[in-house]
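Note that one protein chain of the assembly has been removed; the remaining protein chains are unaltered in position.
For reference, chains read A, B, C, D, E, F and G in written order, and residue numbers begin at 1 within each chain.
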Amino acid sequence: MTKQLLKGNEAFAEAAIRAGCEGFFGYPITPSTEFLEHMARRMPELGRAYVQAESEVAAINMVYGAACTGKRVMTASSSPGVSLMMEGISYIAGTEVPAVVVNIMRGGPGLGNIAPSQGDYNQMVKGGGHGDYFPIVLAPASVQEAVDQIALAFELAEKYRCMVHVVADGNMGQMMEPAELPPMRELPKDAPDWAVRGAKDRDPNILTSIYIDPVDEEITNIRLLKRWMEIEKNEVRYTEQNMEDAEFAVIGFGTSGRVASSAIKIARQEGIKVGLLRPITLAPFPKKRVEEISKQVQRILVVEMNTGMMLDDVQAIVQGRVPVEFYGRLGGITPLPDEILDEIHRVVKNTDKVNGNAREQWLSRLEKIVEGGKQ
Amino acid sequence: MTKQLLKGNEAFAEAAIRAGCEGFFGYPITPSTEFLEHMARRMPELGRAYVQAESEVAAINMVYGAACTGKRVMTASSSPGVSLMMEGISYIAGTEVPAVVVNIMRGGPGLGNIAPSQGDYNQMVKGGGHGDYFPIVLAPASVQEAVDQIALAFELAEKYRCMVHVVADGNMGQMMEPAELPPMRELPKDAPDWAVRGAKDRDPNILTSIYIDPVDEEITNIRLLKRWMEIEKNEVRYTEQNMEDAEFAVIGFGTSGRVASSAIKIARQEGIKVGLLRPITLAPFPKKRVEEISKQVQRILVVEMNTGMMLDDVQAIVQGRVPVEFYGRLGGITPLPDEILDEIHRVVKNTDKVNGNAREQWLSRLEKIVEGGKQ
Amino acid sequence: MNIKAKTVYQRPESLTDATTHYCPGCTHGVAHRLVAEVIDEMGLREKSIGVAPVGCSVFAYNYFNMDFVEAAHGRAPAMATGIKRVLPKNTVFTYQGDGDLASIGIAEIMHAAARGENISVIFINNAIYGMTGGQMAPTTLPGMKTTSSPYGRDVELAGFPVKMAEILANMEGAGYIARRSLHDVKHIRKAKKAIRLAFETQERGLGFSMVELLSSCPTNWKLSAQKALDFIAEQMIPVFPLGDYKVNPELEN
Amino acid sequence: MNIKAKTVYQRPESLTDATTHYCPGCTHGVAHRLVAEVIDEMGLREKSIGVAPVGCSVFAYNYFNMDFVEAAHGRAPAMATGIKRVLPKNTVFTYQGDGDLASIGIAEIMHAAARGENISVIFINNAIYGMTGGQMAPTTLPGMKTTSSPYGRDVELAGFPVKMAEILANMEGAGYIARRSLHDVKHIRKAKKAIRLAFETQERGLGFSMVELLSSCPTNWKLSAQKALDFIAEQMIPVFPLGDYKVNPELEN
Amino acid sequence: MPVKGWIEVDELYCKGCELCVSACPKGVIALDMEHLTPKGYHPAQLIDDGCTGCGICAVVCPDAAIAVYREVIQKRKTSLSAGGTAP
Amino acid sequence: MPVKGWIEVDELYCKGCELCVSACPKGVIALDMEHLTPKGYHPAQLIDDGCTGCGICAVVCPDAAIAVYREVIQKRKTSLSAGGTAP
Amino acid sequence: MKETSIVISGFGGQGTLFAGQVLAYAAMDNGFEVTWIPSYGPEMRGGTAHCTVIISDEAIGSPLVRKPDIVIALNLPSLDKYESLIPPNGVLVANSSLINRRTERQDLNSVFLPANEIAEKIGMARLANMVMVGAMVKLKPILTLENVKQSLDEHIPERHRKTLSMNFRAIEAGYSFVEKD
Partner (left out) sequence: MKETSIVISGFGGQGTLFAGQVLAYAAMDNGFEVTWIPSYGPEMRGGTAHCTVIISDEAIGSPLVRKPDIVIALNLPSLDKYESLIPPNGVLVANSSLINRRTERQDLNSVFLPANEIAEKIGMARLANMVMVGAMVKLKPILTLENVKQSLDEHIPERHRKTLSMNFRAIEAGYSFVEKD
């Protein structure tokens, strides 16, 4: 099949349909609205379920219900809307039914703005809902990657009966890029044995997140944690650029990783031995690989569109073996390749072997940039 | 003033009133309901605002509105209810108005149960809402401490115009302990200059979390981050027991820290040189102190009532200087002193200097305990 | 003349053998039994999917002998919507308390009705939050003392009882909306007829259906089981008049 | 006979000098002006606190010359409740769109009315989600095409328009509930009278008040400013009849 | 001659709420104060004849603890579960 | 003799929506196609006399761009902001 | 006195939580550190209710213990659950009205008394819990009879004050039962 020039949100939505999504429940919010609008067009055509819910709270609970039937279902939203889904997400995780949530992140906190951001990293990765649960988090950096990951998201959700988040920023949702869509997956005839579809010729199925006796809840928590450790073993994904001989590493996900790749291209032309690690699974995080890298390179630069959320995770893994530095833009600003190239130049020159406070040092640099009015 | 025997929730609520809380907005949920019930009795008596909201979503947004008037206002809830507050909390943080949220944590995820838990650590500390914001998180371990911290919570919220979370588990909310309540704070006459109370003889005040231009949002994010760094400098709080000459350290917060202190008492009688660090501010986390301790002791044991959320933060700080081990109970089970004493014995004997996977090792031990039916 | 025993009444098949956790005399039990009888009589058990709320009936799935899910507090209608939309041939119903449906869940019930969602809702109005120990509900009567209205519900501060049947009757998407009571045998029989009509509304694709049932909470009302039933008759019915609030004409024939 | 100029009309003091971001001909602007005129005439500006929604009117605080806060989407009534409860002497009002009030915020508006919250609500019903680019609202007319109902609103799947004035009139806590239109000078004048009555309801402590205003969205309706007003008159009013739905008797004298 | 009926109270379910006691038109039910059910309640029991098998007690019982039987004298089919036509 | 009135359109606010044009009972308003406002719209303007100062244009203007004046011949106080009594 | 832990357990409605509070008040009034922690659950009647009271002259760490020094068992399930957990030389006070067996354990300081009957004799069946408290105080005098009565006097909820003397008599009855026994 040939490539089409597709707008991110529409490509993601169509990819979900091709992957066999039988129910979409959502509420409009910029910059993810085209996702819902595409579903509004296509799902009725295909005789599949589409509901514009009254709110994100309702949307996630519709997803929760539909997920209990064992069909592939999902929602898509953006930061504030996703915050409203936290209770429902925790319920879905606690009930161990598969569901997919797409978050096209925007500037925050609060209403903030509708520009691209990665400020929901902690919320999506560390669990913004209550209790111990472990979502898988995928972070695409191109329309094609997103298209592929949405199918993957459904597979992983079903395989592990867990929540899968796909997080992208507003750039990804709004940009157009050529991408190839998968063929239409034919819908499975029969239901998983745990699904509720009516207790015909079998005992009733009950799906709940209550374990009123702490002993049972503890057993459940253990089951979820062991499943997560399985996931950590099997499902780590990342891509790299020029890491083979790299003496310096840049680590960034999604758009910031992609922007970094441009900067690295130029740096390589300048002869700088720098490479890129772009985590695709933010959870499970590529811990082993980061550890290896921290033993290979002299210095690591983490690039994000937030105040350094992934930075904390990288530092925790690197454990001071090499200095870790940080560069981030905030509030909906996407860093440009030249900024990151400047950072690479700086990092390469920086021979100071002690591991300072990366965040504080970055902040004082950023303030100068902001005063300088450079966006 | 003399001590009274008070039930946790009631003591917290009365403490809030004494600290000058002029508005309480909440929704019932076990195990925090007595907090609301006490407010329902007392606030009308005092002619202060009390509303049983239609939901936690409404409750936090009522708090948001009332907070914009510059008065001391708050809500109290438990895990699932707090998840529903995540959007509102992000808005409050983004609008930079002071507010206090008390979370009497219960077993999760999902509906889970109503037994004591510390499973919301990540949600409360890492930011369960969208965007970059930084709540202060206090973790009392006794009724008296909670009473004192609620006044502190209001002071910090006002000083830094930020969200302050007070997190305790169901044990704290339900137990009775003698405590001394502070005297009634007299209510301030005049409003902070940013508050909305009607634009009389001044320009209008506008309180919002929108910064539609990313440049403005970035400046706001920087302001919030710098304020947070101030907080990290000024507001770290913790208590210790027998740390002076300790060769082993136990780190735990709230109830698990308190239970650990009993185990340590016995261990000390047995001549084991073990001490306790109990963080009182989970955010800002006592990083420096943990670092010092990691240079003093041979081994660290982290104890929590979750799957090891604070463990991650401790490991990030210790950076492998000494082995960090973990013991946790899940799903609403409170560890008992003898379990932690067993762990101390084990840790003390464990001479293996390599830093294994604390979580995996604990999990296999816990599974045996659970099979053994020991609660 | 030959005489043999004939069974006049026994437990419906759609109830499991489990004993309920409900307090003695709590009419949640009656409501369960009526729903189970209707499902038996209509032969829907094998295609039914129930949605339990958060409330005293949180464990309803242990008592109904059919597929069941457990919703977040107040979100049962949204969850039921999700199920019904992907399984339109199944029979989907929620069972909700008044805190669940009229307070935290009012948005979900209003919009399920507005969409004409083809589900049936059993709404237990006991004027209180039972499970959490007797706090005020939107349905609590004026002046009624609860643990969160210790001086009696003050309509100035806490407003008047919310009348869901009347409100939902405004929704064009609603096919059948009725209020019944469980306080005596006569009314219980009427209640069962209404429940039957609600499920028929769904089976005939006539849209959203709800039966509001005035129900007792002896424990939190601090009354004996019988006195609690009297309270329904004497105190609740005047505030919550019984009757059909919306009936799709098609249901009449 | 001496002749001098007299000012018949000029911008109200309660509006700032800012130019709005509204599209040409959008009657959000008319609604703003009417509210400002009423606040001027009643002398409430210095004690008024407005609550802006999330919607096209998200920046209302830039246009009203008074204290203002900006709520989360749909939660303006809750935020207003929080403010009014701690500042009972102030005048507190919300300004909300139909997605904000009737969809995501329906729980908050219903319960603000149920509690008889002493606030005034200006409800802009333009049958669409304006800010996000024209998706279906609960108030979208049957068959009306929007970006999220591309085949026209299908009442079978998306339900019928939600009539907030009719619904809220069921609430005993409501003191004044009316629906008006902004499509011509006559109706604009009537709308202003209703807005005035809403604020008087609050000043006299008679409970919750709401004026639903049928308003245009030329941009997303894809009509000229004038045609959009005609659409209100011809298409919207038949579905959303104008009138007073609840008037506290005290307001009549 | 009056129809003769009788009931069986399943002690597993009965919680001694006495609703059947006050509902029985014939007044032939009372709690058995002599012994406790496994759940610790005094169960209802038939204390007298005169039961017509009208089924009212079963209709009001919140715990579906009562089964009702009746002697069949004539053929006509009766169903008296709640909602059935009753005297 | 008819009351004489006139209007002033503030170009800062006018967006050229033409609602005043169609609302004016005297038909004395039109857009000025000759030039653009700072925001890039053709502003409304009075194109003829006959304006009575009735204020209708101001009432319908979504951007409060119109100020209305009237020659005062007799003393009686008039206020014709929306809601005031109008002809 | 070093730390002493007490568990009071019985059916819901037997007043176990209040009995524990009485001991907690008495401990506080007499200058001890004390914690009281209940079993709490969804508002469902029946089932068992128990509380743990810890009394100490030092600050108290864990409010929960695995092996309570003193167990007051108002019904059989409570005895079954806690009997084996009491450490040697610990105290067991059991309500023979609802417990139709004795304990095998010789290493305990135990008493079985018909608390319900005793309470009914006094004229208030509900006071079995106070009878048990009286017995415990005699058996293990961490607090004196007077301490308990005084604290009860001071802290009894107003709506129950009329039953104060009844409560006293119940406590005394339990106390003297052990004396005689």
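Criterion: contacts are C-beta pairs under 8 Å (C-beta built on N, C-alpha and C of every residue); 3 or more make two chains touch, one makes a residue touch a chain.
On a predicted model such as this, the values are computed, not experimentally measured, just so you know.
A.B. asks: Out of A:N103, A:N171, A:S209 or A:S294, which touches the unshown chain?
C.D. replies: A:N171
A.B. asks: Hey, which of A:S79, A:N103 or A:S261 is the one touching the hidden chain?
C.D. replies: A:S261
A.B. asks: So one chain is hidden, and I want to know which residue out of D:S14, D:N65, D:T132 or D:T146 touches that hidden chain in the complete assembly.
C.D. replies: Touches the omitted chain: D:T132.
A.B. asks: I need the residue numbers on chain A that touch the omitted chain, in ascending order.
C.D. replies: On the side of chain A, residues 3, 5, 30-31, 114, 170-171, 174-178, 258-263, 265, 334, 336-338 touch the unshown chain.
The rule is simple: only the chains that are shown with their structure count from here on.
A.B. asks: Treat touching chains as neighbours: how many steps, at the fewest, connect chain B to chain E?
C.D. replies: Minimum step count, chain B to chain E: 2.
A.B. asks: Need the CA-centroid distance for the pair chain A / chain B, whole Å please.
C.D. replies: 28
A.B. asks: Specify, in ascending order, the residues of chain A that touch 2 or more different other chains.
C.D. replies: 51, 54-55, 57, 80, 87, 91, 95, 110-111, 208-210, 212
A.B. asks: Could you check chain F for residues that touch two or more other chains and list them?
C.D. replies: In chain F, no residue touches two or more other chains.
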